[in-house]
Every structure is written in C-alpha cells, then in structure tokens.
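Heads up, one of the protein chains got dropped from this complex, but the rest are sitting where they should.
Our next item is chain A:
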Amino acid sequence: MSFTAGASYSAAIKRPIEPVGPYFLAHATRTLKGHSWSEYEQIEASKNVVNVEEKDSDEALFDESISDPELLSHDPRDWKTCDLYAALGLSKLRVNATPEQIVKAHRKAVLQHHPDKKSSAGGLDQDGFFKIIQKAYETLLDPSKRRQFDSVDEAADVTPPTGKFTVEEEFYSAWAPVFVAESRFSNKQPVPQLGDANSTKDEVDSFYKFWNNFDSWRSFEWLDEDVPDDTSNRDHKRYIEKKNNNSRKKKKNDDNKRLSDLVKKVQSDDPRIKKFKDEEKAEKARKKWEREAGSRKAEEEAKAKAEAEAKAKADVEAAAKAGKEDAKKAKEAAKNAKKKNKRAVRSAAKDNDYFGDASKAAAIDADIDLLIESFDDVLLGEIAAKLKGANADAAKVIFVEVAAKQTADKKVSSLTYFK
C-alpha cells in the first residue's frame, strides 16, 4: 500500500465557461457558496431523497382496489348516484384530494379498467365502469362541479353521536370527527375545531362563535331533477327548473337548520361550558370577597373591640359579685366566729366553775353577757383567744381586766360581779 509520486501534471489554461445549463448553475452555487465537491454531493443527495419520498406518498393514499364492488356493475346512466371518489380510488382522500392526485388516480384507474384491457381479458363490452370513471374524472376536475358533488357526498359525512356522555373525554372523541367532517363546507378556512378538555375558554368561545355563524358553501344542485333539454315544451322545462330551485332552497334551509341544531346540542352538552360557568362563579365570589376585604376588616375590629369590652365588663361584674359573696361569707364567718367567741366567752365562766363562786353564777353570767354586749368584734376575738386554754384564775383575771377597761371606757356599767 504505497503511492509513488511522478511528475507534476501540465499547467492549466484559464478559459471562460458558458454560463448556461444546470451544471453551470451547480458550479456557480459551489463557487459562490464555497462548497466543496463532497459537501455539494451531500446536499444534492439529500434533495433526491426528498423527491423520491414525495413521489411515493401519493400512491400510498390511493385505494388498493375498488372499495365498493357494487360500483363495477353500476348502471353508467345513473352515474350521478355513484361514489365518484371511490370510482377513482380516492375514497380515503375525498374532499382533500388535490387536482394532481385526481389526475394521477384517474390515470391509474384508466390503465386498470380501460375497455380494451377488459375485452382482451375475455369480458364482453363491459365499459360501464369505465364510463363512470370518465364521468368522475370530468366532475372532480371541474371545481364548481366538484363542489356540487362534495356537497352531497354522504360517504364523507360523520353521523353525530346520540345520548349523553358520562366520561368527559368520550364527549370530545365522539364529537370531534363530526366537526372535522362539517368543516369541509366552510367558506372560511381554517375552521376552529372542537378541541379537548384542556382547551381555553377563548378557544371554546371562538369555536362556538364560528359554528353559530357558520358560512357554508354547501349547495344541492347535484340532486336536481334533470331539466329536459328539448325545446318542445318550454313551460314544462320552466316548471322543472322552478321546482329544482325551490327544492335546492329548501334543502339548503334544512341543512342550515340541521347544523345550527347540531351546534346548539353540542353547546348545551359541552362539559367545558359548565366547567367555565362554575369557574366563573367561583371567580366572581372570590372577586367579591376581595373587593369587600376592607369593610370586613373594620367590622372584625369593631366586633373584637365590643367583645373585649363585654368581657371586661363581665370580669368586673364577676369580680364584684365574687367580692360581695366573699364579704357575705366573711360577714357570716365573722358572725359565726362572733357567735363562737361569744359562746366561748360565755361558757368560760361556766367551764371554770364560776371561779369557785358558784353561788354567784347568775351574777357572773349576767356580767359576762353585759361584757359581751360591750365588746366589739376584735376585742371579742382577743378575749376568746385569751380565754382558750386559760385556767379558772387566769380567766377571772382576764374578765376583771377587761371589765375594768370596759368600765373605764364607759362601755359597760352596772356590773355586779366584776367591779
């Protein structure tokens, strides 16, 4: 594996080349864009691939064979009642078939169904289907005739679903194809489609706005009764024409009504509309809530204040009540204590056997009663405490002392025993 270089090759000559032809353009592109050969080859190669794919894409959309075998035996005189798209093998494309595709499909159909081919295969003069193919081709290539046919092309219609849907998704999947099919009649393109649960409110609104004002090109000339072309009976001809006109108008009105009913039904069933209404309500409430936020706060404050005041008042009242009760209780306790003290004081003499002077018991008791009468509550308590546990002598001393003090204070007089 080696390369041995020899001499260099002869010098080149500079000449102008002729600026014509596809290869010159390729050369110019290469030179101006600075592509090298291999880059250029790559670009060209990728272009070719696209071309091939484009070529194949049409073929795949055509029917493999005649979709409806009845067509083959259809009376060519009644060709208007045929499915013209199916005759050309375009039953999948229908209204979406481009004129180029129609030409292509026609060529394919002719190659297959030409009477020459059929008769050579043993059949007799069965050129009925071929006549239908030719009629279909003529009709579908003429834009106005094609519209007439498309208007009444039942095979392209989608039957609207009936009944209600419990699952929301089912509603969309059932109705969407209906609107796709109806879209073909719209003068305005593109046509807004049904969408799904995630569609925005604007989308849904514009969808219903569009469909409620649907501008349809659908017309019903195709179903006209044949107008006799002989000139023999002009009146009859006019009569038929008038009848056709009226029937077209009627059908058109019926169709408009059908579509508007359809849209109304969908609109009333649309779960999104309900959803949007609920959302709207919630939103409204929220807005109102926000709008009233200021006044509500003031109210709250006032309420809190009132509550606080009420509470304070209650507290005060409760405290007062409690105080009163306490006082009452204290009073009672004091009363009880007084009673107890009085009893203790009164019984002090008796308990100490009247200090040995039992004969003078009546006088002592009368004096003690007088003394007790003269005591205030405090003194009574003190005396009662002093007397508690005191023996007879000590008790006598306590009585004498207190009698002397009370007498001195002129709180008691006429004591007989403790003078």
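As a convention for this text, a residue touches a chain if its C-beta (ideal position, glycine included) is under 8 Å from a C-beta of that chain, and two chains touch if they have at least 3 such contacts; residues count from 1.
Assume contacts and distances are computed from a predicted model.
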*Out of "Exosome complex component RRP45", "Translation initiation factor eIF2B subunit alpha", "Ubiquitin-related modifier 1" or "Hsp70 protein that interacts with Zuo1p", what name does the UniProt record list for the absent chain?*
"Hsp70 protein that interacts with Zuo1p"
*asked:* Counting contacts across the full complex, list the positions on chain A that touch the omitted chain.
replied: 1-32, 36-38
